[in-house]
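Note that one protein chain is taken out, while the other chains of the complex remain in position.
After this line comes chain A, so read on.
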Amino acid sequence: MADVVVEQGRVARARGARKGSSLRNALGRKSTVAFFLTLPLILLIVLLVLYPAFYSVYLATLNKAMTKFVGLSNFTFLFKRETFWMVVRQSCIFAITAVVFKALIGFIVAHFVHNIPGKKQRKWRGMLLVPWVIPPAMSTLAWLWLFDPSYSAFNYTLSFFGVGPIPWLGDTFWARFSVILVNVWYGAPFFLIMYLAALKSVPDQLYEAAEIDGANWWQKIWHITLPMMRNIIAITTLFSLIVTFANFDIVRILTSGGPLDTTHLFATWAFQVGIQSSDIPLGACVSLFMVPILAVAAIFILRDVNKRGNEA
């Protein structure tokens, strides 16, 4: 292949030299080529991400009919609504609890998978990653069916242990529990796979040295595994925090925010207010409240990513 490249390159260069047009020179310059290579990407980001993002700030300052500029009154209106504060609280509870459990389960399962011999690892890894592969809208339907109040497989099974029928999605506490459970189920495999990759990069020699020094199992995790995985743990957790905080599918399908709006997240409430009740400015306003939290997480992630970039 190298020969082909060489020959064609020579021909092209010879031809270019003969014609010597300035246009051709300009087109061949590195910065011009780079500009054209990145142009579609820049257009996409500017037109379909940046522009809508700023447009949403503008939208949030309009009245419901979108005819008049009303300044910050949408925001002050939200602050006076009890539902809004409930959504803020629920979004935080949901995101933090779910991420903590995902991280814990991911960490624990990654250790178990790492423990078993190499050949079987692939099989286990494949099985345990399945929740992450199924589109969340589809798997949440399965959960909805598992939670069904009258024919629910869960309640049927629980009845054998004498535990009475649980109103999984009908009661505030259980509904919150359910949406978190489904999110943990869906997101834990992601942590598992990230942590597994991190575990594999910890050199065996460190554990051997620790073993010779008489370190126990817990000391090995605390003094070797955790420090070595620190970066991955931080990045994965922050990533997941962003995505969990902005989650839509699971709550939308499972409870649609109910009972009595107690399971709404910013995304689902924004959908209900903005699209279903067609108060677009207020909906835009609600979703904008995600920005500060996303921004903080993004700054931390960026710091870590840049650090990693410098090390490599």
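What we mean here is this: a contact is a pair of C-beta atoms (placed from the backbone, for glycine too) under 8 Å apart; a residue touches a chain by one contact, two chains touch by 3 or more; residues count from 1.
Everything that follows uses one rule, which is that contacts and distances are computed from a predicted model.
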I want to check something: the complex is missing a chain, and I'd like its UniProt protein name from "protein-glutamate methylesterase", "NADH-quinone oxidoreductase subunit K", "Tryptophan synthase alpha chain" or "Carbohydrate ABC transporter permease". "Carbohydrate ABC transporter permease"
Would you indicate which residue among A:Leu78, A:Ile180 or A:Ile193 is in contact with the undisplayed chain? A:Ile193
Touching the hidden chain in the complete assembly: which of A:Val70, A:Val88, A:Leu146 or A:Ala234 does that? A:Leu146
With the missing chain put back, one of A:Val87, A:Val109, A:Ile166 or A:Ile233 would touch it. Which one? A:Val109
Residues of chain A touching the missing chain are 1-2, 4-6, 8-10, 12-13, 28, 30-31, 33-35, 37-38, 40-42, 44-45, 48-49, 51-53, 55-56, 59, 102, 105, 108-109, 111-113, 115-116, 122, 124-131, 133-139, 141-143, 145-146, 148, 151-153, 156-157, 185, 187-191, 193-194, 197, 201-205, 208, 228, 235-236, 239-240, 242-243, 246-249, 252-253, 266-267, 270-271, 274-275, 280, 283-284, 287-288, 290-291, 294, 297-298, 301-302, 305, 308, 311-312
